[in-house]
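Only a single protein chain was left out; the remaining protein chains are all shown in position.
The first chain written gets the first letter, and so on, giving A and B; residue counts start at 1 in each chain.
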Amino acid sequence: MDSFVALLLNGLNSSALILIAALGMVIICGMMNVINLAHGELIMIGAYTAYSVTQVMGRSFFAALPAAFAVTAAAGAVIERLVVKKLAGRPAETMLATFGVSVVLQQMTNILFGAQSKYVAIPIAGKLAFGRVVVPYYNIFTVLLVAAVTAGTVWMLHRTKFGKRVRAITQNREMAECLGIDSSRADTLAFAFGSGLAGLAGALAAPVRSVSPFMGGPYLVNSFMTSVVGGVASFSGTAAGSLLVGESTALLGGVSNDVLANILVFLLIIAAIRFKPEGLFAKERR
Amino acid sequence: MTRLAKIPAGRYLDFALFLALGLFPLTGLLFYTQLLQKYLVFLIFAYSLDLLWGYAGLMDLGHAVLFGMGGYLMALSLSAQNGVPEFMARYGVREVPAWLAAIVPLPAAVLAGILIPALFAGLLGRFLFSSRVGGVFFSVITLALAQVFNLFIQSQQKYTGGFNGIGGLPGLALFGRPLDLVQGYYLVFAVVLLVYAFCRGLTASRFGLVLRGIRENGARLEFLGYDPARFKTAVFMVSGALAGLAGVLYVDRKSTRLNSRRQGQPARRGARRHAGQRGRQRALREFRRVLAASARRRSPRGRVLRTAGHHGRPRPSRTRKRPPEGEGDGAPCVRF
Partner (left out) sequence: MREILRTEDLSACFSGFWALDHVNLSVGEGELRVIIGPNGAGKTTLMDLITGKTKPAGGRVFFDGHDITGKPPHEIAARYGIGRKFQGPSLFENMSAAENLELAAPRENTVPRTFFRREPVRLRQKAGEVLRRIGLSEKAGNMACELSHGERQWLEIGMLMMQGPKMMILDEPTAGMTAEETRLTGRMIQRLAGDRTVLVVEHDMDFVRQVARTVTVLHMGRVLAQGPLEEIEKDPRVVRVYLKSDGREREHA
């Protein structure tokens, strides 16, 4: 029973990481209908930024977090301007182009940093123990930070003018443009923001997961799966989706080995998508 | 009709390219011949992907999996020609497993390398296409499957060589006689021509018309009496078989890391491939290959690379029309 609770709590950590990564993807996808296959590499950039800031420059991890957000957001803005904007309205070509970008990013990182996994120190050592359940402090920090960032994102989208503009563009781009909203600039900013979130995910994951040029793949798939499973409902759907994915991976990982758990979760989600493509939490549409 | 006037220009280009490719080994540049052979294999893979994506509009992000299946089956067969392969013995495998023994004879390996990916594609297709799983979902699911396959191969180290793959394989042989470099090249080239002819015939037939209809407006086709799921599964199977064939031919004298996900990438990148160490030469060959694969058809990628005059008159560029409201496949994106 204790190990079950421990798995559940630590699964929360996985869910948090997945949530913040998926959030970025959902914003980009929802607003611009762009499937960004370089999303995993944006996460990787965030992780490498964390590595550079902490190990190479010797600064605190808490400086690495905003740095990761900023650097990845900048990278996202560049990608949006150079690649995505030119292919607006053509989702298949955009997908292919971002796929190319992902390969370029992977190899560039490979050239700059080498293929060896990098080590990033855990900023908050120690664990919290109640009874026989042990939860690392860092995990608690991650969950809290992700919750705060998610809440901040939702607040931004619903309370600020910028957020309103973004939502207007999502609902009806042409009308929004007629009303004077600069959709082009909003696109770049939203893409940058979504990328920044991905970078944050990467930075948070860096101390506890491997950091290599090719780490992005599983994150990409997880983000996709989560956004699809969560459905077109809202952020709560994405949150629920990430919880589902994170917890099931953790629980299954406790029963069998990690690799098998991953495989099983992927297969389960594939089945879920196939049987309920509109998402597990979606409402019916006319 | 107007269609007759469209064919010749593109066909001449194809003919010229194939002529050039056929005569290339005679230049004596053996290193580049071997390299070009590898790209010819990718050409077959590109044909298979174009059938699925260019014609039917199904973007399979995990197509490399089918390629990898063919490759692994062939590699395993080749490595087991003299009993238990070394990399397996290292993990304590004492006897050749039954499934491996079945594919040791080369014809069986080739057949397996073509049929098993086709079968897998068929089952996957039946499972996926019977629900209204549209374009984006299909791409995401196949992407996930690529990850799954990758993880699976790496976890079965005992039998697959895990991350390092299977190395030190002998070259291709025909009827027991090993082929030298040039002969190997021509074998692959011959297969390329056959695949080309096959794809041409298939896409020119009514089946090709239906595939394009699926790409343009799959939902509409249903109301005309077609079952799109059946057609999608059929083309997926054919595409899978061709991808497997490419995988089988890829395994020639290689001591490569047969890591499935990476293998698919070069073929998928197409014209966007960045120049490697051999720079321009490689890029040129890649460009020629993609040109050969796409120049003749009205596929989305082909439009990018098409030479003017393909249809007898230069076409103004035009963004492709989106499917009508309510009949699209419904991207999984949030409305918040």
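Note that in this section a residue touches a chain if its C-beta (ideal position, glycine included) is under 8 Å from a C-beta of that chain, and two chains touch if they have at least 3 such contacts.
Here the structure is a predicted model, which is why all the values come from computation and not from measurement.
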Touch criterion as defined above, residue of B:Gly83, B:Pro107 or B:Gly201 at the omitted chain: B:Gly201
Missing-chain contacts mapped onto chain B: 1-3, 201-202, 204-207, 209-210, 212-213, 216-217, 219-228, 230-231, 234, 298, 318, 320-321, 324, 327
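We adopt the following convention: only the chains that are shown with their structure count from here on.
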Centroid distance [mean C-alpha coordinates] between chain B and chain A, Å: 31
Residues on chain B engaged by chain A in the complex (per definition of touch): 53, 59, 61, 127-128, 131-137, 139-141, 143-145, 147-148, 150-152, 154-155, 261, 265, 268-270, 272, 274, 300, 319-320, 322, 330-336
Interfacial residue positions of chain A with respect to chain B in the complex: 26-27, 29-30, 33, 35, 37, 89-93, 95-97, 99-100, 103-104, 107, 157, 167, 170-171, 217-218, 220-221, 224-225, 227-228, 231-235, 237-238, 259-260, 262-263, 266-267, 269-270, 273-275, 277-279
